[in-house]
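Removed from the display is one protein chain of the complex; every other protein chain stays in position.
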Amino acid sequence: MTIHTIGIDIGSGAVKTALFRSDGGQSEWLARRCERIRRRDPMELARQSYDEVLAEAQLAPDDVAYTATTGEGENVKFATGHFYTMTTHARGGVYLDAEARAVVDIGALNGRAIYIDARGKVLSYKMTSQCASGSGQFLENIARYLGVAVEEIGRLSKTSEHPEKVSSICAVLAETDVINMVSRGIPTQDILKGIHLSMASRLVKLLKVTGIKSGKVLLTGGLALDAGLLAAVQEELVNEKIGAIEVASHPDSIYAGAIGAALWGAFRHDKLKALQARAAA
Amino acid sequence: MSTPIQIVPGTSTPKKPPPAQKEDSMLLQKELINGNYHELATAREMNRKVSATFVPGNLNELLMCFDFARSLPETNALQNGMRKKSGKMIMDAERDGHSEDVCTYVKADLGMMLQGQVGPTGEALPTPDVLLLSYTGCFTFMKWFELIRQKYDCETVMLHVPYQGDGRISKNMRDYVLKQLKEKVIPTLEKVSGVKFDIDRLRQYMKESVKAEEDLVWTLQSAKHKPSPIDGYFGAVYYIGPIFTAFRGTPEATKFYSVLRKEIEQRIREGKGPVTPEGEHPGEKYRLVVEGPPNWTSFREFWKMFYDEGAVVVASTYAKVGGVYDFGFRHDPDHPLESLAEYCLGCYTNLNFPQRIDMICKYLDEYQADGLLINSIKSCNSFSAGQLLILREVERRTGKPAAFIESDLVDPRYFSAANIKNRLESYFQMVKQKRAAGMGAKPAGHAPMPPIVPAPTAH
Amino acid sequence: MRCFIGIDLGSTTTKAVVIDETQRVLGRGITNSRSNYDTAATIAKQEALLSARFLLFREALGTSGALNGALDQFVGQLERDFRLEQFLVQLADLEQVCAKSVAGARFGEAEKAVSAALEQVFARLRGEAPALFAHGAKRKSDFFRDIAGSRYLAIGEEVAKSTGLRYDFLLNVFDRSIIEVENRVYLDSLSPHLLAALKRTFKALPETAARGDAVRAPIQGVLDTPLEEAYVVGTGYGRARLPFSKEHVRSEILCHGLGAHVMYPQTATVLDIGGQDTKAIQVDPQGIVESFQMNDRCAAGCGRYLGYIADEMNMGLHELGPLAMKSTKTVRINSTCTVFAGAELRDRLSLGEKREDIMAGLHRAIILRAMSILARSGGVRNEFTFTGGVAKNEAAVKSLTELIGENYGKITLNINPDSIYTGALGGATFAWRAVMEEGKSIEKREAA
Partner (left out) sequence: MNTREIIARCEHLFEDLRFGAVKEWKAAKPGRKAIGYMPIYVPREIIHAAGMLPVGIFGGGDQLEVIQGDAYYQSYICRIPRSTLELGLTGRLDCLDGMLFPSICDVIRNLSGMWQIMFKDKYVKYFDVPQNYDDAIGGEFYVHEMQQLREDLGKLAGKEISDEQLRASIAVYNENRKAVRELYAYRAQEPWQAPTSELYLVLRAGCVLPPEEHTQVVRAYLAAARTEERPRRDNARVVLSGSFCEQPPLSLIKSIEMSGCYVVDEDFQLIQSWLLDEVPVSGDPLEELSKAFLHRSISTSSKYDERKEDKGKFLLKQIKDRGAEGVVFAAASFCDPALLERPMLQGILAQHKIPYTAFKYSENTGQMAPIREQAGTFADSIKLWSAA
């Protein structure tokens, strides 16, 4: 039977929405939305994106078998159910890259490393702590300060030859560090690369803690598109002598959570149906 | 804490080696320390068993009775810190699942093991045959050795040293330690080493200890001179190295301290101040007492912030972590085991708060210091938890200004030079300004600093 | 005229104070701290000297009697017109730089559209500028970066929408260009701007135009009096980077202590909450620091926290306090991590808490941190002076007043509208002492 499910990932930086058609084991991606929150109400954006993907796929709300939220969306009224971020990123990760054995999600405020098996089962994970240093938000702030567009960060960072490390652990104090660097005449690319390296070092640390030893790691979340960060993570892995791990990104990485939610929604839907059938029998 | 120092002059700073200020004592110390690492590295070849133990309350003389090669993990961590290797080790340990929040000595040690146990001098260190867990003054010690045991399956022997909660050593405490020594520690060491315990051998070592202890105390107290011929913190960490570690009880240590003493006598005669890594001290402007361990990863930079401003540390509590000798305690060859128990119970971090505060106030007075500086160490709950009360109490009791800075032992991420410099500078300027305004003249018109317990108003 | 200048190079703002031989404050200047510390210091100093000129104008005009009755109105108008002139010049500069940036930004096909959009945006910015500086107008901030920035973004969003251009592009152009512009020092701009401003003022207040020459003469007189920088003392977070010798640098702790003492001679305890640090200082009756404490390596609960909140709420910093004052119940906020401030805020909003109540909770949280640092430094003694940027925030002041009352009983609390300049004032006083107490400056006394 063909069903439609929607996954909505309400992050702290952006709201991502994915609409899927599933049929037995087959899933097809019909529509998507990614809205940067930029001080708007995320719940409203979620609603809006929901309407838009439906319109794009020419479906009505009744056609949707399961709407699953993830991220901060536990309270969304029109959702059928909620899955936790790492559950959905794991699933989304294997959807995007069947070889992925770990997913590293770098969001606006938190970073997470999730070690998974071939089916997207979470084996272990590690999240950054309550201190926001080295988050996506921080990188974005710095980039703004340096006058660099988010999309350019990666390219610039990759041209750096003498990365300047940021020593402060606190994002606020690190901002001052960066300001100091600018006044010392450190080139923009070296600053960006320095930040990338310190972020990468944190991420690799998370990854190591999960226990993964080899295999492919998929970067997900907004910063997965940042080629400079990807390169920095690669370097860091080599530095750390865990070269058996290969990192990759995917153009749709930012949707991993939304994809996972939609797919888990389909799974739950079937399971609930089966339970109902059993109950009726 | 707890960390004694064995610094090999010259190797500790990558930039410029210290100028030709190498006195005999320094050369000797370098020899001793390198010698010990070599001994450890070749212990297996030489068919020697290896022990590991902690600095505070270390039972070096006892371990020597069983022919152990002696490793001190704290010292390894600090040596690695000075050689700027600890940062990586700590990160490795954190990646191996250790929390960011816990003591970095432990993580530096575990990180070193993860890297193949290569010691500070580049030679591989053997896995210990026995962990002597002399649980003195720090709770983390216990977890530390449990962690090592879990990984390496080493034989562990616990010597639980009760804390001086009431500020005194009771008979119950002494008996407890003594009994553990006799019934647990010595039998285990005999078993592991295959050497029979000989109490006369212990007495012999202790006689050497006493000689070194006398000269050490003399050295540390030489700072009462004006100008002080030594730095009682940055310099003292070199001086306490041999006696707080694998050398107490050896003739080498005795010799080291007598050479040291002669050098300092000479400096006093010449009216000289302490030696710094950059040569003679630029002149004593401030005399400070310091509480808390130093930072090792930026030791030279840290020290420079003091001598550049003309500050000399005349006394420090850290120079007492491996034994508080300046209030009279000596190892006693006539009652060897009893005096070991006494020694363990009396270590600085085994003292309670009123005792620690008394000691600091005494130093401020006896060494005619201008004020107290606390270097609070993120790693070390044993030292740090409650230091802010020490600060308040000392200020209140002595009327001398105190200041507070924060860093870590061996985690370079926690040494913020700008931050520390800012505070030190402010502190020195404050002391100077106060002095210029006619120090001591208690200004009228203000309420005095409130007592520790503010009068609470009902909520 | 001999001037003594203190410059406080803070993490967020750079402040300068100019005093004269009688230790009278002539002028104060402030600018945002930026990547180039020299520039920040130079601009703050220029601003302070400028405000000194305006003070002198007012006095000269007052004594000359040329404007009897209309003095306040005239000087106020003149100052606003002067600011407008400054703004327009910087805006033109920004426009030029933006145009240049477009070329370098690889927008590809969109390049033309971006340029066209920019023209529109700047035309509108120019158009609304006079209103921004009109009598009684409320600006989000006094710094070019903030004023121009927030309006640019708002207008840019509209223009992007109406033209179908990606808003990100416009954002990017601005980000690239603003640094260059804000790091430019406009030397010797005083006279030309002033002349242009005078023209505007005469137009706005036609009745004064009639007395044009009578007005111009005293102004010219002031302009002809050089303000001689007898001694400059630098302090603050970035002081080590000031191009001054060590002699001319004082720790910010000492400067804040002394500055507070100068403003309120009975001060015993000083609290300073700046952008990245919170300091509690105990001073003796001579203004000498007895002890101090600062926040540790975590910047939680400092002024920047409010900055993040303001950004998150899309409000100006000075609007936060008034909003919080409307609160009827306090929400307890426990985390004051600056970076998580936004998340915390959203969290609470989604739980249905009211904005003003959350704001009140946030302010209380900041002050609670400060209370701990105060307690650490030795508590609060009479009199108590609150300084730093956050002292401008009425909700912070309210929380502080409450908590001081609860914990220390009746204490006189001093807050000066110019409290953000306390450190700079301390610096200026040190500069004054260095010269006026000839040879009796601390440095020299020591040497003797």
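To keep things simple, chains are lettered A, B and C as they appear, and every chain counts its residues starting from 1.
One rule holds for everything that comes next: contacts are C-beta pairs under 8 Å (C-beta built on N, C-alpha and C of every residue); 3 or more make two chains touch, one makes a residue touch a chain.
Please read these numbers as outputs of a predicted model, since none were measured by experiment.
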Visible chains that the absent chain touches, using the contact criterion stated earlier: A, B, C
Candidate in contact with the missing chain, chosen from C:S189, C:S372 or C:T401: C:S372
Omitted-chain contact residue, chosen from B:D24, B:D166 or B:D200: B:D166
Touch criterion as defined above, residue of A:R119, A:K241 or A:R278 at the omitted chain: A:R119
Hidden partner chain, touching residue among B:D96, B:E214 or B:E280: B:D96
Touching residues (missing chain, whole complex) on subunit B: 96-99, 101-103, 106, 135, 138-140, 142-144, 146-147, 149-150, 153, 156, 158, 160, 162-163, 165-167, 172-173, 175-176, 179-180, 183-184, 352-357, 376, 378, 381-382, 384-389, 393, 406, 452-454, 456, 458-459
Residues from subunit C at the interface with the omitted partner, ascending: 296-298, 332-335, 340, 343-344, 347, 368-369, 371-376, 403, 407
Contacts of subunit A with the absent chain, listed as residue ranges: 72, 74, 83-87, 110, 119, 121-122, 124-125, 127, 129-130, 211, 264, 267
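Just so we're on the same page, only the chains that are shown with their structure count from here on.
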Chain contact topology (line, ring, star, complete or other): complete
Distance-maximising chain from subunit A - centres being C-alpha averages: B
Whole-Å gap separating subunit B and subunit C, where each centre is the average of the chain's CA atoms: 47
Per-residue multi-chain contacts in subunit A, two or more chains: 168-169
Multi-partner residues of subunit C (each touching 2 or more other chains): 237, 297
Subunit B to subunit A touching residues, read off their complex: 91, 94-97, 100, 413, 416
Residues of subunit B touching subunit C in the complex: 388, 392, 395, 401-404, 406, 414, 416, 418-419, 421-423, 425-426, 429-430, 432-434, 436-437, 443-447, 449-450, 454-457, 459
Residue ranges of subunit C touching subunit B (in the complex, touch as defined): 237, 240, 250-254, 268, 282, 284-286, 288-294, 296-297, 375-376, 378-379, 381-382, 405-409, 442, 445-446
